[in-house]
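Missing here is one protein chain; the remaining ones are kept as they sit in the complex.
And then chain A:
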Amino acid sequence: MDNLLCDEVWLSKSSNTFEEVSDPVALKSYENEEFEEAFAVCLEKEVSFLPESDYTKYLHSNNLIFPRCRVIQWFIKCRSRFNISFGTVFLAVNYLDRFVSICQCHDWEYWMLELISIACLSIAIKFNEMSALSLHEIQVENLDYSFQSNVILKMELILLKVLGWRLNSVTSFSFVEMLSVGFLEPHLHEKFISRVIDLLIQATLDQKMLEFRPSIVGISALWCTLDQLFPPKSDTYIAYIMSILNQSQKDDIIKCHKLMETQTSMRCENHHCYCPLSPTTVLYIEHA
């Protein structure tokens, strides 16, 4: 049964307690037309990169919550092994979710999900990184199955066709990148962003968070991290962001932020990484 457990070493690296920074630097002043325009473009674009509306229900009814969690963790392991960016990981997750939700296949087997995941990560790397990996190389990291290059190539073609070749997805990470430019001094920025990314990864693995749009998840993760690291700055920042959103977006952010806070405090209390509960039934993978 070992292979059914979530291996979440990648999250436990960061300490669970947030130390106070006595003198946080001033946050960037966002109030400029250019920023608001770019933000509006992203909000408009994100709608066309969402999975189908019944996606969470579909994952549940096909017992895909846990297998999805596993392949996302595989993406994250690949990230550290191949030194790829988090942006690429979030793109791969987006491709996976869109593909599975459009495909609506009713007799999933785990090898299918693994094959699709390899294609998703391969395409995301080629779209977003400076250099590609071979289809053999990409399979080095802990997979249950191994596939020949011609099979993966075929899967890449299917994936691209199903996604309509629309790969420049707007993800929660895109919003974090956009909203945190020039935010803090470089020495604090890295630490701040790694905390935000932790929250984004938890959100990606959590079925409840699938209900929220990427912008909502991204802003909520920034808000939570600011609350923990720079409480005085948090209110000013959120007030400004809220001022450029509509009422339903504001409501969603408050809801998402609350959920994220609860889960973060749970995680800190328990001193282990948050992991979504396993579904009542899971696919047992027999090793060949």
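One rule holds in what follows: a contact is a pair of C-beta atoms (placed from the backbone, for glycine too) under 8 Å apart; a residue touches a chain by one contact, two chains touch by 3 or more; residues count from 1.
Heads up, the rule we're going with is that contacts and distances are computed from a predicted model.
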{"item": "Name of the absent chain as recorded in UniProt (options \"Cell division control protein 2-like isoform B\", \"2-methoxy-6-polyprenyl-1,4-benzoquinol methylase, mitochondrial\", \"RING/U-box\" or \"H(+)-transporting V0 sector ATPase subunit c\")", "value": "\"Cell division control protein 2-like isoform B\""}
{"item": "Chain not shown: contacting residue from A:L135, A:L200 or A:M260", "value": "A:L135"}
{"item": "Omitted-chain contact residue, chosen from A:D54, A:E109, A:D235 or A:D251", "value": "A:E109"}
{"item": "Among A:S61, A:S80 or A:Q148, the residue in touch with the chain that has been omitted", "value": "A:Q148"}
{"item": "Chain A residues that touch the omitted chain in the full complex", "value": "37-38, 41, 45, 87, 102-105, 109, 111-112, 115, 119, 122-123, 126-128, 130-136, 145-154, 156-158, 160-168, 177, 181-182"}
